[in-house]
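Note that this complex is displayed minus one protein chain, with the remaining chains in position.
Chain IDs A, B, C and D follow the sequence of writing; residue 1 opens each chain.
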Amino acid sequence: MSIMFHLPIIVILIPLTAAYLMPLVGYKWKRLCNSFAVVALLLSFLGSIALARLVLTNGPIHYHMAGFKPPWGIELVADYLGAYMCVVISFITLLVALYSKEYITKEVPEPRRPQYYTLFLLLTGSMMGASVTGDLFNLFVCFEILSISSYALVSISGEGKALLAGYKYLLIGAIASSFVLLGIGHLYISAGTLNMADMFVRLPPLYGSWTVLAALALLIVGFSIKTALFPLHVWLPDAYTHAPCSVPVLSTLVIKVGAVAIIRLLFNIFQPSFVMETIPMTAALSWMAAIAIIVASLFAISQTDIKRMLAYSSVCHVAYVILGIGIGTELGLTGGMLHILNHAVTKGCLFLCVGAIIYKTGIRNIRDFGGLGRKMPATMGAFTLAAFSMVGIPPTNGFISKFYLALAAMTAGRGELAVVILLSSLLNAIYFIRIINITYFGIPEEEAEIDEAPLTMVYPIMMLAACCLILGFGAELPLTILRPAAQALLGV
Amino acid sequence: MLEEIPLEFLLRHYNYWTSVVLVMIGLYTMIVKKNLIKKLMGLNLVETATFLFYISMGDVEGGVAPIIAHGEHATDVVYINPLPSVLILTAIVVALSTTALALALAIKIYEKYGTLNSERILELM
Amino acid sequence: MRLAPLMVVLIIGATLAIAVAGMPAFGSSDAPAYTHVVPRYLEKGVEETGVGNIVTAIVVYYRGYDTFGEVTVIFTAGIAVIALLGRE
Amino acid sequence: MPELFEDVIVRTIARLLTPFIQLFALYVLMHGHATPGGGFQAGVIMAASFILIAIALGLQEAKDRVKQKVRLPMESFGPLTFVVIGIICIACGGYYLQYTTVPLLPSLQAVGAILISAVEVGIGVTVMAMVTTIFFSMAGGKHA
Partner (left out) sequence: MIWLLNLALLMLLVVTAIAVVVNKDLLAAAITFSVYSFIMAMLYTQLNAPDVGLAEAAIGAGATTVLFIIAISKTARREED
């Protein structure tokens, strides 16, 4: 077996091993923490790209942990979706790690920085682990690691509100975990296995059973809480508002991993025909998502705190991913999964810009943004570009995924969903154009000396802004892996 | 479908019923109680109820614990299902970890606000 | 307002109760949970792992990766507590 | 908080009991192959012995027995054991954590048994260090 064959586990192990070593590194050489994390994530990113290339040429890799065949041992399945998620996760986290070097000097007290990076790396590793696992219980374990590290990261600044937001997130997240655990138990008692592929085969005769239906309900509710789907999103706004700005960027990835878990549940554990035709689960999800998109957009408009506004915008945009799943056609799934990448890049760029603004000025209220466009040209330029992408203005990447979703809704005969997408774009435009208007044409109340953020912060922001354009013009790049991913999920 | 279930069948599931009752008690505590530590106790009730559900599912009538001495697999002995035990060992650690983190947060919150009553804290904010 | 939490709890309780109705009887030895994956652990476990306690055998060998995750969970929790409260 | 008891009986019993608890923890660790138990339970029992010392004899006494310098590498020890053993298994041509592929002794079973014990010890050490650290962090006076 060549080393390439072991890539699925190696990609996960690199950030995790770095996390285990981080407390020791932090004890001896505090200054090296950041470089250490960046190097680990860079290696992991390169590994993920190699993995994605391998999967594209050779098809999905089934890695049998400890050498036991699937129903008995744990299996890692690096399929198209898993490899894609690994690339997305490692790319965004790499940039956030670079950005953190300067940024956390203001947000996180000195002695806690090694812990910050440790939790950061644990979060990265477990998100990748959750994306490529083929075992239901292992998915739960990965979800626990990522949940616990995100609870801690949300409240790491140690301020009162951050602590409360973290506590709220913890209680709600732990309930979600309990539901997931109960759901897994119900599936296990019915099917007698924990392996997803095995369940896929063994569940169909049991579809009439109340136990299986209850398990589906419990798992959907549990993962929806983790994904912050609209009525269950209550933890998200507080967590995003009070956490340091680098954490929401990671958290947008966390909720995407929740969406991936829903995809796995609906298409890899249950048969697509069951969730679409026998019980209208996908239809219900698409309606939930449609409501979420509209309501979250309205909430976002009414916010004055920029971080809280972006948080509601995240609730809105993760619902797009769910909408793609809910449409349930090949095109819809492709659009939904493409939006995972596009939203991660765009929202990452926005949050990092806001972080730079707060780092330099401490301003959080949108009304005080006047004149920032001239003082921080690079940051605000990137912000504007990302905002255009959020709204879905063409050549940016946001347009591509919205276009795909709208097209999927039309071809699936669900024109009303296309209307929802269009309407939400208009609502998005309202609140983003307002900010852009203030930043470029507003007049500051007092002339403060503000200059551009440090280079280690501007560089990741520019990278992400560039990605908004690159992914807009070169949407074929992610689509090469997403088209087979959607086909594999639907079993075409 | 439901009405065909005989009473005896319901009685045979008493472990599961208890776990359902415990989940309900725990959830109710989490929603209704204002004290943050009490909420956490409710969470622990829910979690242990889940564990009870798993372990009940693993039991087999007349079975013994799956410990096979010196590699001799006795043919007349029925062993219980070891897999739920394994899963629950992991889940217990998860529960402990969540509780530890939550209590650390609670201590910090008390230092900041001087109370653990969630409504009082919202007033103070 | 007092009614809302009760309703939530009752809905979830009802879901779980309905689920119980579809389950194999408590303690039955022909449930799928006992007949599909587990027999191999019980029959070949000692031979394949050299460990007499099948639970330990599964914990460290068949599902060793889960245990790796479990150790990572407690590691995460410890680091998180240190991050919040500081080292001692 | 923990220095509540200045009572001589409590102190003496705690002193007497501690070695036995630790012995029991080692028994649970080493006999996990044949009896109920394993690294995880052993780690918690071991941590319990230090918690007992902290409660009966004072926090400082317990901290002196397991110093922070010792605990720090112990915390990372368990997961790193998994990583190192897993990578050794990969290097020997097996899958991750496939213990029986390591060609150390003539009998692969024996190697498997040794590596399984090593992993159990790793789990126990980390759980012990982490539970103790969590306890010390929470019990230790003013928080920054």
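In this section, a residue touches a chain if its C-beta (ideal position, glycine included) is under 8 Å from a C-beta of that chain, and two chains touch if they have at least 3 such contacts.
Computed from a prediction, not measured in an experiment: that's the story for all the values here.
For the chain missing from the display, the contacting residue among D:F77, D:Y99 or D:F135 is D:F135, taking the whole complex into account.
Mapped onto subunit B, the interface with the missing chain covers residues 14-15, 18, 21-22, 25-26, 28-29, 33-35, 37-38, 41-42, 44-45, 48, 51-52, 55-56, 58-60, 63-65, 80, 84-85, 88-89, 92-93, 95-96, 99-100, 103, 106-107, 110, 115-117, 120.
For subunit D, the residues in touch with the chain missing from this view are 1, 28, 36-38, 40-41, 44-45, 47-48, 51, 131, 134-135, 138-139.
Operating definition for what follows: only the chains that are shown with their structure count from here on.
Here A-C and A-D are compared, and the pair linked by more C-beta contacts is A-C. Distance from the subunit A centre to the subunit D centre is 36 Å, each centre being the mean of its Cα atoms. Centres computed as Cα averages put subunit A at a distance of 29 Å from subunit B. Spacing of subunit B relative to subunit C, judged by their CA centroids, is 10 angstrom. Residue positions of subunit C touching 2 or more other chains: 16, 18, 20-21, 23, 33-34, 37-38, 41, 52-53, 55, 59, 61, 63-67, 69-70, 72-82, 84-87.
Among the residues of subunit D, those in touch with two or more other chains are 34-36, 38, 40, 75-76, 79, 86, 96-97, 99, 127, 131, 134, 137-138, 143-144.
Interface residues of subunit B facing subunit A in the complex, by the touch rule stated above, are 1, 23, 27, 30, 36, 39-40, 43, 46-47, 50, 53-54, 57, 83-84, 87, 90-91, 94, 97-98, 101-102, 105-106, 108-109, 112-113, 121, 125. Across the complex, subunit B meets subunit D through its residues 65, 67, 69, 89, 93, 96, 100, 103-104, 107-108, 111.
Of all residues in subunit A, only 137, 141, 144, 148, 151-152, 155, 158-161, 163-164, 166-167, 170-171, 174-175, 177-178, 181-182, 185, 188-189, 194, 210 touch subunit B in the complex they form.
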